[in-house]
Every structure is written in structure tokens, then in C-alpha cells.
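Note that this complex is displayed minus one protein chain, with the remaining chains in position.
Chain naming follows the written order as A, B and C, and within any one chain the residues start at number 1.
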Amino acid sequence: MAKKLWGGRFTKATDPLVEEFTRSIQYDYKLAEYDLIGSLIHVEILRKAGYLTAPEKVKLEKGLKAIHASVKNGTFKPDCACEDIHTDIQNKLEAGVGDLVLKLHTARSRNEQVSFATKMYCKVELAKILDMLGEVDVVLCETAGKNCDLVIPGFTHMQHAQPVYLVDYILAYSEMLKRDYDRVWVAAGNIDLTMGAGALAGTPIGYEKYRVAISKYIGGLKGAGAIFKLKPTVNSLDSVSDRDFVIETLSVLSIMGMHMSRFAEDFIIWSSKEFGFVEIDDAFCTGSSLMPQKKNPDVLELIRGYTGRLYGNLVSVLTMMKGLPLTYNRDMQLDKEPLFSSMEIISTELRLIMGLIAGVKFNKAKIEEHLEDEALYATDLVYYLVSKGVPFKNAHTIIGKLIKYATDNSIEIKSMTERELGKFSGKFKKEDVIKLLNPKVSVRSKKSIKRG
Amino acid sequence: MAKKLWGGRFTKATDPLVEEFTRSIQYDYKLAEYDLIGSLIHVEILRKAGYLTAPEKVKLEKGLKAIHASVKNGTFKPDCACEDIHTDIQNKLEAGVGDLVLKLHTARSRNEQVSFATKMYCKVELAKILDMLGEVDVVLCETAGKNCDLVIPGFTHMQHAQPVYLVDYILAYSEMLKRDYDRVWVAAGNIDLTMGAGALAGTPIGYEKYRVAISKYIGGLKGAGAIFKLKPTVNSLDSVSDRDFVIETLSVLSIMGMHMSRFAEDFIIWSSKEFGFVEIDDAFCTGSSLMPQKKNPDVLELIRGYTGRLYGNLVSVLTMMKGLPLTYNRDMQLDKEPLFSSMEIISTELRLIMGLIAGVKFNKAKIEEHLEDEALYATDLVYYLVSKGVPFKNAHTIIGKLIKYATDNSIEIKSMTERELGKFSGKFKKEDVIKLLNPKVSVRSKKSIKRG
Amino acid sequence: MAKKLWGGRFTKATDPLVEEFTRSIQYDYKLAEYDLIGSLIHVEILRKAGYLTAPEKVKLEKGLKAIHASVKNGTFKPDCACEDIHTDIQNKLEAGVGDLVLKLHTARSRNEQVSFATKMYCKVELAKILDMLGEVDVVLCETAGKNCDLVIPGFTHMQHAQPVYLVDYILAYSEMLKRDYDRVWVAAGNIDLTMGAGALAGTPIGYEKYRVAISKYIGGLKGAGAIFKLKPTVNSLDSVSDRDFVIETLSVLSIMGMHMSRFAEDFIIWSSKEFGFVEIDDAFCTGSSLMPQKKNPDVLELIRGYTGRLYGNLVSVLTMMKGLPLTYNRDMQLDKEPLFSSMEIISTELRLIMGLIAGVKFNKAKIEEHLEDEALYATDLVYYLVSKGVPFKNAHTIIGKLIKYATDNSIEIKSMTERELGKFSGKFKKEDVIKLLNPKVSVRSKKSIKRG
Partner (left out) sequence: MAKKLWGGRFTKATDPLVEEFTRSIQYDYKLAEYDLIGSLIHVEILRKAGYLTAPEKVKLEKGLKAIHASVKNGTFKPDCACEDIHTDIQNKLEAGVGDLVLKLHTARSRNEQVSFATKMYCKVELAKILDMLGEVDVVLCETAGKNCDLVIPGFTHMQHAQPVYLVDYILAYSEMLKRDYDRVWVAAGNIDLTMGAGALAGTPIGYEKYRVAISKYIGGLKGAGAIFKLKPTVNSLDSVSDRDFVIETLSVLSIMGMHMSRFAEDFIIWSSKEFGFVEIDDAFCTGSSLMPQKKNPDVLELIRGYTGRLYGNLVSVLTMMKGLPLTYNRDMQLDKEPLFSSMEIISTELRLIMGLIAGVKFNKAKIEEHLEDEALYATDLVYYLVSKGVPFKNAHTIIGKLIKYATDNSIEIKSMTERELGKFSGKFKKEDVIKLLNPKVSVRSKKSIKRG
């Protein structure tokens, strides 16, 4: 059994199953780096407030930096017998600095230590996601650029609606990701890195006087650096009770996952034999051990499926926080696994989507075949009649009947004579009709969009 | 059966059960006002783009304003046989302006019409919630102010931790609401009121040229007026497919509801016979038909319980949007009931909480009784020993044993002699110990909080 | 303000907003019938236990039956100023029987009254769903029967896998509904209709002695009649605290809705222009006000979309019950709206699906076109080589390469010469290969299925 710091009033050892149940090191080892940064900052403050001598500060910093270096170079090994990563780090530090480690407890509670490290993890990971969102957008725009003349059937209700530029389809996802970017940016900025709450009631140190720069501990994150700033707690009870930042993050990631599930659904359907709009690169597909012809869009399917996990993680933490009295309750330890899970899912998905989109091939021949469906031009025909003075509603009815007639009799409108067309409306000129049954003409007639 | 506009290619009537299943007027009548504003704006644009003559514009505006007035003065009666509020309004308008109504369909789709009205509803309701959040905060601050010297036992794990100012407990909720305010503000601002998407492919009108002020239709909303601005669509496919604003709103309201559930839980427990910290005003309680002594905190219980509804509404729309291909699908009609439900729950709860908090009585006598628990001062005793040079960990162990001794033997620390105290540590001075076993002394010794 | 029964210790009127917030008659009026049955049973028991005289019993029964008749014939009008349906019915009864109504309160609490009525509602509605599930299954089997020779491409990962009988596709849904049937049956049977709990502590009446038949109040429900039986409470605290039956029902309905969402997804995709496997009857589609060609599968889309509502309702009640202390808490009133909502969604969907399936047309010509994809027969070709002694893995690789060759060079395997085939394996006989590239041959070679 690993050491504990709180045994004074206990007469009985903790039940071993309880130790296992309450242990968190198997997942919170991911917070090691941020716990160490938190401790380095705390050391600075303790020195400023007079709780440490200059040599003590130097010694503690040296010890903490050595462990930090081991985390960064991958040699850090969590001791899974410890209750949590914070205890583990403390034990490792004790091995280096001896009893001096105990001074680190001054004016500090584990609740706050956990909260600080989790918030810092969250900010850093969100900053990485911001960078990736930017990269995905570049790939989307490149793909759009490479296919800038391609027109495809546009769908509503999964039915042929009107022709649209493929570019606009692709940039619709770009719009979603831009909103995601804004939400992530706000969520990351909303996270206040505070100290001074103690267990719930504050501590004797006046943090306001002692500013410490956190940003020096952050490197290589574009743009996001500015949002790392230490603040004194404004309300210590709230500081140890608050998990809004976890829920807000999980919510933002859920929406992002939903967007990716829609992208996945479109591309899964588009890569079906029947649609055949796209071909996904071999590197992003897998086969079947039984059916040799299979090339399955597994990556897209898993992206769609992980939406469930993202939503579940959100529900998990929302439920956990429901009806909890103030201030800290142990339930709140259960915020971390869902948070880590959603962060990792989204990070991986963003990296996968970059490669996948870059490698998609659009099957122009097949798409053109589908564009021959004359129903796609029905709305253009309506506007044609309207421009000839037919009231909108009447025009709508005329074209509806024309389409039905053509479908029922398996004939093409473009092969109908002007006389045949005349049975539906005297306004039709065959040459105009033929001109309108054309994808390029259709998409060029729309003027309302202010492309971003 | 009410009229439909899309019958041309259909040879069979819609099944009556299908009509019932697809109908939305029983809830979307709430959008009447915003549908009318959307139409008034559309009329302005159609005129500017040359699709309406000046007299036609005047006639349509007159018709629309008459209906708008009936909504505002409460005389508007939805016709529940209609498919939705948009059809209903169109029929009512037709009764006034005749066939001219059909011109309103030019360059416009119902998908976009629905989206515009829902977004405007959302912005307006969020603006109202902003105002209410401000008012609740005033009540919280007043209540804090009235009890500025009151100290209560602070809890972690629902166990006595350290004494804290009641003010800080109350202002912890204020902190939560401030974060809620910021989130609502961002969510409201994120909603773009766009036109020009058509069904999915845009329309022939160049919206960018024709600016229309929406803000003139908004009155009486503090601060939020500036965020009402019409924009041309940047991506028409995205515009008709997007429901981020619904999910973001539901998510923000879920977090707010979670905060209120914690407040409710605290006050339910505090109003139990055993705690007795507070008494809820009669006006916010109900009784029992069987047990005459009962005075139940029903309002708080329902606030706690509605958290489930708020989460459920969020899950409902998240699930609905999962894996939907672009662009519009009929599934998306199902965003409205959850949205309306969560908005109404939160609005009502905020109004209730104002009155409830204003009427709460704090039972000082009972609270003081609970403050006599000497365990609340254990941490202060640790710091005392630390200040006398005892290492933190040793001090923690000493006080742990002292507390256990006192509890097991049912004696008070303050009644122990210096000699008895000396068995635990030679550093204790009885007069110091007695001074420390005091709530005011305890709370005053914390310096770390920068009160907001 | 409507009358209340619990005013004795209150000195202040309930806040009007509180009345609105706590009121439930706007939805619990649906329980009217079951509340009345509960009261009729209670009257029987009060008489047996000596709390009512024979004439009092007759008078109360007459009054209750009159109201019951008004519910059944649709003339019952809930008074929306009442707190709930139970108060409303009591007021209406008082109008008929005067002060005698007050005797009905003997040994009874509203908590139990609500619970009884909700349970009875639940049992009755589940029994109706059982009947409907049976009817849907009949339609599925009929549709399967009418298409018993039709083979279609089978899909995994939305990619062509192997040919399968359409019958098996349709009966896969039948299997799902059978599991749903079993679950509904168990859920309905699990609901115990109990009396005797009082507010939480029991009542002075020995219910065990007084058996009352509930089944006499149930008519026209096939099979389910037997499950209606009154039981004395086994644990009064549990009886007033339990909402398992609501959650179990919502969970069962969620799974059923998930099944229907899969059916909907398949048929939406199958009715796309690109697939064209099916045509949905006009009566189950709607059109577009803008695009005259549109025939949208709205019913299927809404069925898919309502899955979100079903899940949300489940989450709503699960969350509401989380962490509630025993026994009754007012939060539990919020079980009803989600319950009613899910019941109504599922009932309507089952009725819709019957008609929709009955009217679906399978487009044999288009399906046969898709069956020409030779990749569908790859696994059969593997088994062919295996039967010729080629190890499975090698056969798999050979066929994989053959398919790739044919695809890359746009040639059909069936048009390849034996010599060309021989480049992949010397075992191929052209006539055998041609025979195997046939849907009927493929489906007939499977022997493992024990059709239900």
C-alpha cells in the first residue's frame, strides 16, 4: 500500500477494494506535466510569501524540474499503487528532496491541485485542437480549389433537389468547423487558472500581490499562449466546486463530433456502389477476412460511431454534477475519464480527416451521369415560367405535372417537342428548355451567396 | 384539410395520420411573430430587387402588420388544421391580400423561413434570459449584503470542513451565474440571421447589396439590440442544414440548470429539520393532503428535477442531428419542442429563484449551534502548530488524534486543560486554542480570495 | 385560484408563478380514466374495511361512474385552474356528492394515487403497443411473402457484400420487433398495481384481506387482460419512491425507436434516385413549396428524427431520479411528460409503419441492375476455389486480385476467357464462373439459417 497523508484520526486501514475504487492514477497520470507546473508556480508563490527560504525554493524547483524533464522525455513511469498522480509525484519528489516536500502542502489542497492541473490540460489540448482545425480548413479549401468547376446533385431529404457546386458542399463543412473554432476559442479562454482556494475556505496567502507568469511553461502553441495567466480565486467555494469548463469542453466537442458524423455519413453514402461519387483512398479503408472484394470506409464509420461516445461523455459529466451540494464532492473526480476520452477522439479524428479528404477522388463521370436527372432542373423551369409572367403557384403546378408525365412515360423532357411541351404551357420554347436542363446554367443563376 | 402548395406531381392525398404526424403548428405557433418579421424583411428585399412594385409592397406590408398586431395584442388564433405556422400565416395573409400572397414565395424556401424564425426566437429569448440573470444576481448580492457577517459551517463531501462566510456561499452561485451570463451572451451573438439560401442552392437575388435593419423590430431588450442584424448567407447548403444554434443554446441552458439544481439541493438540505439553516417562505412551498405539518420545498425540488428535462432536451437534438447527411432533412423539424421547453423551464426558474431567495430566512441560532462543532477548526489548529515550527505533516497527525480523542470521549477541546492538550503537543497554549475555536477568527485568517 | 386541501399551517398564499410551475393538469389530464378506476377500487376497499356505509358506497360509485362515462365519451373537460387531474376530479365529484367526497381521502395519499394511475396508464398503453406490434409483424410477413423470390444486394459498411433474399432483409426487422414484443410484455408484466402505501408509512387498512379485481375495468385489450391485478404494497416506502416502471418503459421504447430509425434509414437511402430500390407511396410523402419535382420521405425522416426524442425522454427521467433520497420527492412529478411523449411517438410510428410498408413498391428492374455488380459474388468464387482444394487464404487473395483487375480495366469477369481467368488461378472453369455470377445461385447456396 502506498503512503497516505491523512491517517491521523483513522483506526482502521482502508478496504483494499476501496483503494482500487477510489484510485485514479490509471488515468490521471496524463496530468503529470500540469501538476508539476502547478507545483513550480506554487513554489514561486510560497517563496514570495515567505514560507520558503531561497535555498529551499532552489532545491524544490530542481526536484520538480527533474521530474518534469522525465515526463517530457517519456521516461516518467507512474506508480500505479499510488492513489493518484499527485501522490505519485510527491513521493518521487520526496525521494529527491526529503522532508522538504512536506512544505509544499502549505496553503494548498488537493482539490485545488487537481482542478488547476485539469484546467491546464484542458487549455493546452484545446489550443492543439485550434491548430488542427486550422489545418483541416486548409485541406478543405485546397480540395474545394482543385474541384472548383465540379457540379454535383444537391440533396434535401436525400432526394435530388438542385445542382450545386461541389465547392459549396465542401465549404459547408468548412463553415461548421469555423463555428467549432470559435466555440473552442471561447471555451479555452473561459478557463481561469486560479490559486488560493485551499480546501474551500481560502488560505492565509494574499495571491493577488504575487503575480506569476504561466505562459513561460507553455511552448509551441500558436496563438493560444496569451490565454495562460494565473489569477487569484475570486470565490474559493466556487473554485473547488466548479466543473463548468469540463462540461463546456465536452459540449463543444460533441457539436464538433456531430459535424464530423454528418461529413462521414455523406462520404459513406457517396462511396457506395450506387452513388459512386467518391473513392476513398486505400490507406483509409479496410477489407474483409471473408469477402475479398470489400473496401470498407471504416474510418468514416468509426467517426460517425464515436459521436455516441462524445455525447455519452457529455451526459456522464452533466449527470454527475446534477444536484451536487457545494462545495467539493468526491463524485467530481469522475470528470477526467470522459474529458480525456473526448479530447483524444476529436484530436485523432481531426488528424484522420485531413489525410482522408486530401486523398478522396471525385468520380466525375459517375456524377455527370446522375446530373442527367432532369428533375434537378425543375425549380429552374419554374423560374423560367415565372419570368414569362406565369404566377409562381401555377408554374409550380405545371412543372410538377410535366415531371410526373416524363417519369411515368420514361421520356426525357429535352427530347420532347415544343408541341408536347405546349400541352403543359404555351410559354415553353424548346431551345430555352434545353438550355435550362444544364448543371452549369443552373448553378450560375444563383446570386444570393456571399462566399466567405 | 388545409391547403398545400406542393401537390403538382402527387396523385394521392396524404394519409390523415401522416398529416397529423408531420404537423407542427401545435408548437411552432410560438414563432408567429418572428415569421412575420422575416416576411416583412423579405418584402423589403423583394421590392429592392425589383420583384414587387411599390403598391404591392405597401399592400403586403399592411397585411403582414395587421397579423403582427394581432400576435402582439393576443388576438391571433392559430388554425390547428394547418401544417405549420408559416402556412397558417400565409392563409391569413391571403384572406387580406388575395393572390398577391403568392409573390412572397419568390426566392424563398420554407426551410430558410423556419430557420430564420427559430433563430430570431432564440436570440430574443436569450436576450430576456440575460436580463433575468442580471436581476437574479442583484437579489443574490442583496441577500449576501443583508447577511454579511453570518458565518456558517462550510462543507466538502457533505461533512463539516471549515467555517465560511454565508456571503461566500451565496456569491459562489453568483459566480456560476456570471459564467452562465457570458455563455448566453456568446450563444446569442453566435446566431447569424441570414437570408438568401433558398431551398439549398441560393436564389437569384443579390442579398449583399440590400441591407435591411432587423433591430427596428426589436424593442425593450436591454443591451441585446445590437446583435440583431441581417446577413446574406455565406454558404446556402450550410444555412439550411445548421442547427448548431439550437444545440449550443440547449447546452448553455443545461449548464445553467445544473447550477440551479445544486442551489436547490443545498437549500433543500438546509431546510430539513436536521439542518434547519434556512426557512423557505410559505409562498414557495406546498403542503400535503394527508400530513398537516408538511411544508415542502416543492419549487426547489422541481428545479432540481427539471435538470433532467434540460439534459434530455439537449440529448434529443444532439441525437437527432447525428449522422444526418447534408442538406436539410425533415428530422430537423424536431428541434423546436426541446428548444421551447428548455427556454421556458429556465425562464420560469430564474423568475422563481428571485422571489425564493429574496424570501429565505436564515436561522442564525441553529447555525450557531452547528458552528460549535470543534472539528471545523481543525485546520486552523494545524496552521497554529505549523506557525510554532511543527512540520505540516506532523501537525496534521497531532490534530487528527486530538479530534479523535475528543470525539471518542465526548469532551470538548476548549474544556481540556493545557496539560491534557500537552499530551498531544507541547506547543499548545490553552488561551490560543480557545481563541482559535471561533468562527470569526477562522474566516478572518484567510487572505487569498480576491472578492469579485 | 382552485381549492387546495393542505392550507392549515400556511399563513401566506402560494405565489401565482409557483402555482403555474407546480401545476400538472395540462398533461396529467391523460390519467383521468385511471384515477377514476383507482378511486372506484378504493371505494370498494373502504366499504369492505368498514369506513363507508353501503349507501355511501353507492353514492360515491355513482358519482365516479358518471365522471368516468364523461371521460369515455369525450365530454370530460379538465379545469386547467386545478393543480392536477386528481384535484379536478375530486372537485367534480364534490359537485355531485357533496362533503361525502372527503371520506375518499381516508387511508390514501396523493403520491400513491398518482403512482397507481400512472402505472395503470402505462400497462394499458403497453398492451396496445403489443397489439400493434403484432399487426406490424403481419404486414412485414405479407410484404415478405409477396416478394419471396426477390434477391437484392446485401450490404455491410454500406458496401455491396453478398446477394440476399429481400425476404430476409424484411424479416430482420421482424426479428427486431419480436424482441421488442418480448421486452414490452415483460415491462408491462413488471408493473405492480399496488395500494396501501399511504404517504410513505402505510395505512390502517389491511389490504391483503380485501381482494379487488381490476381486470373488470379493462376491456378490448387482447392478451394483456390477465396482467391487471391489485396487490397490497410489500414496502410502502418503496411504493411511493419507485419510478422503475417509467424508466423501463422508456428504455424499451428507445430500443424500439432505434430499430425503426434503422428501418427508416434503409428505406430513405433505398428511395434515393441513386439507389432506386423502392418507391414510397404518395400518401406517405410530402412535396416542396419551391421544387415541384420533390417527393420526400418525410414520414421516414421524422421516424428517424424522433429517436432523439425517445432517447432524450429516457435521459430526462434517468437524470431526474439520480441521487434522489427516499422516499417521495416532488421531482418525481416530472416523469409523466416524457412517458406520455414516448408512448405517443411509438404508437403513432407503429401505425404509420403498417401503412407505409404495405404501400412500398420494390423496383425490380433497378435492383436487378445493381445485382450485376460482380463483386457481390466474390465470396462465392472464394468458396469455389476452396472446394477445388485451394486454401482459404490463398483463394481470398486470388479473388481479391481478380476483382481489382476487372474493376481497374472496366471489364466483366463473365466476359473473360478461361485463359484470362487462368492468369489468376488454373482452377477456374469459365462455365462454373458464369454459373456462380448469379444472385439466385448465390442465395441458394446458404444452408445455415433456421428461418423463424
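Note that in this section contacts are C-beta pairs under 8 Å (C-beta built on N, C-alpha and C of every residue); 3 or more make two chains touch, one makes a residue touch a chain.
If you're wondering where the values come from, they're calculated on a predicted model, not measured in any experiment.
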Per the touch definition above, residue among C:E208, C:E344 or C:E372 touching the missing chain: C:E208
Touching the absent chain when the full complex is considered, from C:T118, C:T233, C:S342 or C:S425: C:T233
Touch criterion as defined above, residue of C:S271, C:T327 or C:S341 at the omitted chain: C:T327
For chain A, the residues touching the chain missing from this view: 4-15, 17-18, 20-22, 105, 108-110, 198-199, 281-296, 298-299, 301-302, 304-309, 311-321, 329-334, 337-338, 348, 351-352, 355
Chain C residues that touch the omitted chain in the full complex: 5-11, 99, 102-103, 105-107, 111, 154-158, 161-164, 168-169, 171-172, 174-176, 179, 182-183, 186, 190, 195-208, 231-238, 240-242, 244, 247-248, 251, 254-255, 258, 261-262, 264-266, 269, 304, 307-308, 311, 314-315, 318-319, 321-330, 379, 383, 386, 391-393, 396-401, 403-404, 442-443, 445-452
Sites on chain B contacted by the missing partner chain, in the whole complex: 153, 155-162, 268-269, 271-276, 287-298, 301, 315, 318-319, 322-323, 370, 373, 375-376, 378-379, 382, 396-397, 399-400, 403
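Basically, only the chains that are shown with their structure count from here on.
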Chain pair with the most C-beta contacts: A-B
Furthest chain, CA centroid comparison against chain B: C
Euclidean distance of C-alpha centroids - chain B vs chain C, Å: 32
Rounded Å distance between chain A and chain B, as computed from the means of their C-alpha atoms: 24
Touching two or more other chains - residue numbers and ranges from chain A: 155-158, 161-162, 269, 315, 318-319, 322-323, 379, 396-397, 399-400, 403
